[in-house]
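All protein chains but one are shown in place.
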Amino acid sequence: MGVVFERPKSLTQQKFHYCPGCHHGIIHRLVAEVLDELGLQDRTIAIASVGCSVFAYDYFDVDAIQAAHGRAPAVATGVKRSRPESIVFTYQGDGDLASIGAAEIIHAAARGENITVIFVNNAIYGMTGGQMAPTTLVGQETTTSPQGRNPKNAGYPIRMSEMLATLPGASYIARTSVHDPKHVRETKKAIKEAFQVQVEGKGFSLVEVLSACPTNWHMTPVESLEWIKNEMIAYYPLGKFKSAEEAK
Amino acid sequence: MAKVSFREELCKGCELCKQACPKGIIEMGSHINAMGYHPAQVTDMSKCIGCAFCAWMCPDVVITVEKEGKA
Partner (left out) sequence: MSKVLMKGNEAIGEAAIKAGCRYFFGYPITPQSELPEYLSRRLPQVGGVYLQAESEVAAINMVYGAASTGARVMTSSSSPGISLKQEGISYLAGSELPCVIVNIMRGGPGLGGIQPSQSDYFQATKGGGHGDYRLLVLAPASVQEIVDLVKEGFDLAEKYRIPVMILGDGILGQMMEPVDLGSETTLEAGEKPWAVTGKMGRTKNIINSLYLDPEKLEKHNRHLEKKYLEIKAKETRSELYQTSDAEIVVAAYGMIARVAKAAVDMAREEGIRAGVFRPITLWPYPEKELNQAAAQAKAVLTVEMSLGQMVEDVRLSLNGRLPVEFYGRVGGMVPTARAVYEEIKRLAKTYGEVK
């Protein structure tokens, strides 16, 4: 018998610290599989951000940098500009990318930085204990929107992919989900395309992955899958918003 | 013929593999692992088709899948 599925080489043996059913582990694995398949492990530099995925530098078996909250795209810019031959990716959550780091992501995309961004959108601040995020859905209860997000007070959730796709500098923008095996495969395909865009020097690529936070959503991991499918995708439609061919 | 094996010590009992299995052959064990979770296990390996859906969904990279005729 031959192995059809095993742990990718671009992951270390470190056990993930994530809660049961958290999708960070799936997305980490997909990124690592893509790095393996494209033969990029030795030339890759990962930029971890602040949030639950802060320890990403321990999980990816590649050179890595831990960045300040929201600043990963700026750090990645500094890395890529000084080492254009390296493959550089950031791994950021929704608080990091869509709130405190909104300026950095927009300008990295606008400059067409030849980097790849993995954007994990779980509509909540996980690490700090379930507060409202820039991507929290209207009506969604969090510890800082206990009656549900009220747009009159808290405004509306931001569709980052659609917004970034309007920028001429952005070459590849896709939103995917990992709520079932089919969508996991599609996410991997998108991540692979995004890295290929960088390898070919075609500019800024970003994959937004809709992801579950069962602990702070107060759901079981299996219930969380349904919530992504029924609630999140309704507001955050899946798809490719920009491909390298139609860029510029 | 196919075979899935679980690194039980990594399993957090989230049941995403169980949910994904098209043959319904994954159950959570009655025992607990060192982390205190009921780890996933296969009830009838002869029914496994090696689709790897369980492994695709596993957030903790617990599962290895082997299949006849694959090198």
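To keep things simple, chains are lettered A and B as they appear, and every chain counts its residues starting from 1.
Methods note: a residue touches a chain if its C-beta (ideal position, glycine included) is under 8 Å from a C-beta of that chain, and two chains touch if they have at least 3 such contacts.
Please read these numbers as outputs of a predicted model, since none were measured by experiment.
Contacts of the undisplayed chain with the visible chains, over the whole complex, involve A.
The chain that is not drawn here is touched, among residues A:Val79, A:Val120 or A:Leu238, by A:Val79. Checked against the hidden chain, the listed residues A:Glu6, A:Asp36, A:Asp63 or A:Glu162 yield one contact partner: A:Asp63.
Across A:His24, A:Arg71, A:Arg175 or A:Lys188, the single residue that touches the chain missing here is A:Arg71. With the whole complex as reference, residues 41-45, 47, 54, 57-58, 61-68, 71, 74-83, 86-87, 103-104, 106-107 of chain A touch the missing chain.
Simple rule for what comes next: only the chains that are shown with their structure count from here on.
Per-chain Cα centroids separate chain A from chain B by 26 Å.
Within the complex formed with chain B, the chain A residues making contact are 1-7, 11, 15-16, 18-26, 29, 178, 180-181, 184-185, 214, 220-222, 225.
Residues of chain B that touch chain A in their complex: 1-3, 10, 12-16, 19-20, 37, 50-53, 55-61, 63-71.
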